[in-house]
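Complex shown without one protein chain; remaining protein chains in place.
Letters are used for the chains, namely A, B and C, taken in the order the chains are written, and counting of residues starts over at 1 for each.
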């Protein structure tokens, strides 16, 4: 098995290694300048806020298909404990164990490597068990706040959810831009709605897992041309899965994370956002999607919020 | 041991039970209306963003003093794993175990009970091991976005950090308001800087733990009068510790969480924020401090961001 | 819903509260005297050793049916880490998160309570989140070594595995005793083979979980009459499940753990033991089944070994 020629050709065209210097660890997040963030805040009109994270629970989206990627396990280490004696205040404390890529999350750039490298040409073996990722770990990112744009592909195509074999192509993105009434610009965080999340929300996490609609291998060049800062979807696999091209496993992951240095989000619940955007006929908003700064981690749960 | 009379008298004056209905689970977060959030976004001038979370690591602020409250433990379940065969993309996955109140966090309202009750008069025994908190769990909160105001008490008092026995009183808050050039208003999230975090940042987590400066039992009435939505500090204990009044253990916790239904944050790193505010002579900002929606949890790590 | 009359009648007859004093935490393990252990060692003839634990892995017997009872999750915190510099020895370290009742395990006596009590009349609310079980925790048991007797009910009944609706009754136990050529006596640890484990071993953990053959509510009196020290089975549910008597949920658990104070084991892999016993025509052996001394725990994984 090896990388298809088409993959290698696209990789060359979208590669951002060195673009922000040989020491850079942030990739396309560099595109979110203060001015971009300021303009993003200026989109706020009503103060309505829409959260985008799924609840963190054992009933989360993981099915056991991906080894080690466990749903959050919540347990108690104290319940109404009167630590200071009888008739004093009582405290309750919780502990959680979870895979960082299990729920609504960001993949950090080193989550994927190919041909021995991660983003910016760093060696893949700079990721270790004792230290995690030495470069571009999620903890290297100070903040993720920018303009968010919902590209509601399902709504633009007139369906509740895309068929499971639908590869989202640039034409879909542009149809959704048309619906949105705004054009994706440099530094934006683009949220792609397929509607596939409805399967999970209706209780069928097995069907949600895969097969899944998702981004086509033709989209990285589109995001590259638009200087998108980050992309998130409402699916487990992010890209169409199984892949469009035989053996091109996680090709979009590799192009985004390794070649472009562009963060990607998965399992974002875009259903309430879709409703909110349609009600307001506005598909742009201020998006805050702060990573939890787990040192050395290759991903993080995230609780994004869209502010209209 | 029992509750001091002073505590009970204040409790009566600041009590918010029933104020937002007998079914309410949000407490003072109800004060963050769309209009408050809209006005908060309107404070953004430059797009500068300042993150407020400490790194999540085994070297976190916990010392073992509080049983079960463990620093985050990060481990790997996959490193450059070629799941799809040789010469394919490789993935890395992480797992974490942590106490939800260990690092920069929000306490949910049921984190503390007293006299058998949590906020809004719900029974304390509605918190269970299998379900966590049945009411006012962190997962019941859809979003936390409002105007943030830094009350930089240390700077207002002309010191790098307050002495460890300094109880922050209303006069301190008002001196900091004076410095800030803004008055705390309904729905604000107030960040109280003592400078005590410098001890941890300099490597001394034992000294950071306690004794600690922090809020006086006189401050809940001040926050109540101002209709503050939430309060966070740069200390482990939030309130002055050991307490000002003998046996009044965690009295401010009990007044805020149980009586007022007001969220509180701890271990927020306000040092870079203090610098940013002083540089810009602006102590107000848009604050996004989204809880991770752990179902049933009595707290959550949080990665807050101030947007100027 | 309440306890069936039949349950209450049996409970009265098998109750051991106070039998070893009001402070006792060990229950029927008291029956394993030094003399019993000495005699058990004297059964050893060949030195052949047969292990009885299932591998500890994410692919364990848990299906998600029992909330919070997660299969072991293994991850790495160091892999070939040269902590002392280049060209030194390198170390690998592991971390695990698991439910203590997830795999081959012992239930400690307080794992089950009924009518507000655990074994020896202790209050059920002596189990807390911060301390675990205050009485009869698994850590209170110094050792579990005695004569083991395999009652191979499946083999005695001439089947590979019992039908899923087969309640194992005293007549089954006695048929297995006949096959074993030994009579169960005071202080023995009795292992009951149903053959149901074959479903899990063949890859079908859903079928293994339930419905399941298992002990009938008629067996506790038999074990009580024989002064059995502990009982383990090759099923997830231990007793017949769903129960024989409507609403008598986990009735055998309650009789064994609460009334008799008798430890019980689940998910023991008795297939290789069955083969070994049949080959040697010997169904008695020295059994070491040491609990891991988790302080305050209501159960423990166990790696039992039969020595012939």
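The definition used in the following text is that a contact is a pair of C-beta atoms (placed from the backbone, for glycine too) under 8 Å apart; a residue touches a chain by one contact, two chains touch by 3 or more.
The shown structure was predicted, so the numbers you read here are calculated from the model rather than taken from an experiment.
Peer 1: With the full complex in mind, choose from C:75, C:120, C:194 or C:274 the residue touching the hidden chain.
Peer 2: C:75
Peer 1: Determine and list the chain A residues touching the chain excluded from the picture.
Peer 2: Residue positions of chain A that touch the missing chain: 67-68, 73-77, 79, 95, 97, 129-130.
Peer 1: If the hidden chain were put back, which residues of chain B would touch it?
Peer 2: Counting over the whole complex, chain B touches the hidden chain at residues 58, 64, 67-68, 70, 73, 75-79, 81, 92-93, 97, 128-130.
Peer 1: Take the complete complex as the reference. Which residues in chain C touch the chain that isn't displayed?
Peer 2: 1-3, 33-42, 44-51, 53-57, 66-70, 72, 74-80, 83-101, 110-114, 124-125, 127-129, 132-133, 139, 142-143, 145, 247, 249-251, 253-254, 258, 286, 288, 290-299, 301, 303-305, 307
We take it that only the chains that are shown with their structure count from here on.
Peer 1: Tell me the rotation angle, 0 to 180 degrees, that brings the C-alpha atoms of chain A onto chain C, to the nearest 5.
Peer 2: Angle of rotation between the two copies: 180 degrees.
Peer 1: Would you mind pulling out the distance in Å between where the CA atoms of chain A average out and where those of chain C do?
Peer 2: It comes to 45 Å between the two C-alpha centres.
Peer 1: Suppose each chain is reduced to the average of its Cα coordinates; what separation in Å results between chain A and chain B?
Peer 2: Computed value for the inter-centroid distance: 27 Å.
Peer 1: Multi-chain contacts in chain A: which residues touch at least two other chains?
Peer 2: 67-68, 70, 75-79, 92-93, 97, 128-129
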